[in-house]
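Note that one protein chain is taken out, while the other chains of the complex remain in position.
Chain IDs A and B follow the sequence of writing; residue 1 opens each chain.
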Amino acid sequence: MSFTLLLIQTLNGLQFGVLLFLIAAGLTLVFGVMDFINLAHGVQYMLGAYLAVMFYAWTGSFVLALILALLAALAFGLLLEFTVFRQLYDRDHLEQVIATFGIIIFLNQGVKVVWGAAPLNLPIPDGLAGVVTLMPGLTYPVWRLVIIASGLIVALILYFLVSQTRVGMLVRAGATHARIVSALGVDIRRLFMIVFGFGTMLAAFAGVMIAPILSVEPGMGDSVLILAFVVIVIGGIGSMRGAFIAALLIGLVDTLGRSFMIDILRLVMPPSPARTVGPAIASMLIYVLMALVLYFRPAGLFPAKGRS
Amino acid sequence: MKNKFLMSAAATALMVAGVQGLAFAQEKLKIGVVTTLSGPAAVLGQQLRNGLQLAIKDNGGKLGGREVELIVQDDELKPDVAVSKAKALIDRDKVDFVVGPIFSNILVAIMKPVTEGNAFLISPNAGTSNFAGKDCNPNFFVTSYQNDQNHEVMGKYAQDAGFKKVFIMAPNYPAGKDSLAGFKRFYKGELADEVYVPLNQLDYSAELSRIQASGADAVFVFLPGGMGVNFVKQFRQAGLADKVKFLSAFTVDESTLPAQKEAALGFFGGANWAPDLDNPQNKKFVAGYEKEYGGAIPATYAFQAYDAGLLIDGALKATGGKTDNKDALRAALMKAPFTSLRGKFKFNTNHYPIQDFYQVKVVQVGDKFATSIDKKVFTDYADPHAKDCKMK
Partner (left out) sequence: MTSLAADKPVPRAARFNVGVALMFAVLALVPFAAAFGPESYVLGLVTRVMVFAIAALAVDFLCGFGGLVTFGHAAFVGLGAYTVAIAGAHGVTDMTVTLPLALIVSAAFAYVTGTICLRTNGVYFIMITLAFGQMAYFIAGSLAPYGGDDGITLPTRSTLFGLAVFGNDRALYYATLGFLVASYLLCRAVVYSRFGRVFRGARENPTRMATIGYDVFRYQRVGYVIAGSLGGLAGFLLANAAEFVSPAYMSWQRSGELIIMVLFGGLGTLYGAIVGAASYLLLEEGLAGLTENWKLIFGPLLVIIVLFARGGLVGLAASVRARFSRD
């Protein structure tokens, strides 16, 4: 267990965390501002990946595919907002959960009908497919660095939008005092649509960026969705800063846990049981972390002030 | 809301009509299929169903001279759902054969209801060690392999090829442990490491870094389905493909290659078959499958299900199409009276096959990718668990 391995794993954890942030950011915005639990957020991520694969097959260009996929995902998201979600904003959380769960079931099967059940592939754009040598003897895939960089850039843009623009101010206000904001004459419907559309595009962006690394398959959004919920709950619902920190925390804990848990256990038990118990404990780690955080801070690390 | 009532009313009506229709056409042979058709693993389940359907179609819609009615059930990869579906097949539909499933955990769950329901269970994929050994069952036949064997093929190959240090990895579940145990049964060299990852892990960056740091000259992995797609792509992206030999089982095959593509070129697998296995019936099968199912190349799941269809056909021909005498039917099945797509095939005392195994390699065929026979590793190979089975 060398220092270089630790360094690499930290980068891997960072990359995973950044991905989680892209998904969690939209989720926490929609949840925080609109008080709307959107389980269908994960299928937006899946849809982004599928659309990118389709547009890539048509255009042969990754950049074009990315842009078209984002636009198509946005259009689809707004269509969903218009037809279904709009009726759900003033409903109970549980009813929102059921309805959006119904959409997950539909879309997971839908992509299978449209694109087939077999996993699909999106190649890495030319020139970014190689590896860079970080240190003598240790290399790292360029694309993963691209993911980290693009995630950090998005985080910066979000920070600017939320803290410096009028819409951002409304979003911050909406996260804590939605009723007052609407009483002040702000068109809350329009604000919701902007926030929702933006969240949808972030999830689709995450889907497109990760598609060259993961297989594009039905249901790929489900496990990520649960992790994104873990992130926003640890971070504190509605808090962009909380989502960012929690996403990196989860990414690092999960990656480092999976990587080093067995070695840590080997110190206290024989190798064979350590190999079996290790992965189980590593899988549990983020949930243990969440339970601990919520035990000591029942509203997450950065609770949005003024929320009951 | 009305929709819902109409829906369930329609469903009930159809079910009733179905039951009556069946009573009318008594002479039809009923075969139940338990396979995974939802979730990410659906692609494997579809191959199974397609293979069996093709076998029936190639026989003119008949098996053993009888018209066939195929009743396909989706197990959703949930064991308790599978139990309920299997009971429905046995009890409601009164099937004589159940073909399936893909996954070992489903097999374990449906074994009791099917075999105790006096039907024959024919597995075209899952073949766990317990049912090959101490829990072997007279009403259970396997047209695939014992789960350990494809891993043993790779172990033997790694040993013969003289690899010095192999990094082995599998998911943390029973089949994963059987896999690495099977590999180690034949590979006696040094292990760089032995790693179990959580089932359905998506990102292998952590493991890839370890492989790189370990200085292994080969990896052996068992990562079926989407796990394999992800690992193969990430392995290639990490630049390891040129430095470390890639050995695998159930990780690069025709169900995953459409997503892995170039990334898997030249990678090795252990198998009992490949689409280019050279015999006339196999050529016909592969061409027929591609034609019937939109150009997709069949994987082992499809070929083993096709063989299951041929097995039923042959056995029924021997009994004159009769299924009521189970002992006679069992004896007929045991003789394996059919020409397998893999060539030589016979059943061992535990009802698992004795067959040849190959090392296969990923090649490009036109604009598609497939596995190709590289080298025969085992001849007439029987699994090691048969000795624990009390059946004669």
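Keep this in mind: a residue touches a chain if its C-beta (ideal position, glycine included) is under 8 Å from a C-beta of that chain, and two chains touch if they have at least 3 such contacts.
Quantities reported herein were computed from a predicted structural model and do not represent experimental measurements.
Enquirer: Which residue, B:37, B:52 or B:332, contacts the hidden chain when the whole complex is considered?
Expert: B:37
Enquirer: Looking at A:15, A:44 or A:108, which makes contact with the chain not pictured?
Expert: Of these options, the touching residue for the absent chain is A:108.
Enquirer: Going by the contact rule already stated, which one of A:99, A:122, A:148 or A:262 would touch the omitted chain in the full complex?
Expert: A:99
Enquirer: May I ask you to list the residues on subunit B that touch the chain which is not drawn?
Expert: The list for subunit B reads 1, 3-4, 7-8, 10-12, 14-15, 19, 37-38, 72-74, 77-80, 83-84, 87-88, 90-92, 94, 104-105, 108-109, 111-113, 128, 172-175, 177, 198-199.
Enquirer: Take the complete complex as the reference. Which residues in subunit A touch the chain that isn't displayed?
Expert: Looking at subunit A, the ones touching the missing chain are residues 31, 37, 84, 87-88, 90-95, 97-99, 101-110, 112-113, 226, 229-230, 233, 237, 276-277, 279-280, 283-284, 287-288, 290-291, 294-295, 298-300.
Rule of thumb we're sticking to: only the chains that are shown with their structure count from here on.
Enquirer: Can you list the subunit B residues touching subunit A in their complex?
Expert: Subunit B reaches subunit A through residues 38-40, 42-43, 46, 172, 177, 194-198, 200-203, 205-207, 209-210, 212-213, 225-226, 229-230, 233-234, 237-239, 255-256, 258-261, 296.
Enquirer: Would you pull the subunit A residues touching subunit B in the complex into a rising list?
Expert: Touching subunit B from subunit A are residues 2, 4-5, 8-9, 12, 15-16, 109, 112, 116-121, 123-124, 129-131, 138-141, 143-144, 212-220, 223, 255-256, 258-259, 262, 275-276, 278-280, 282-283.
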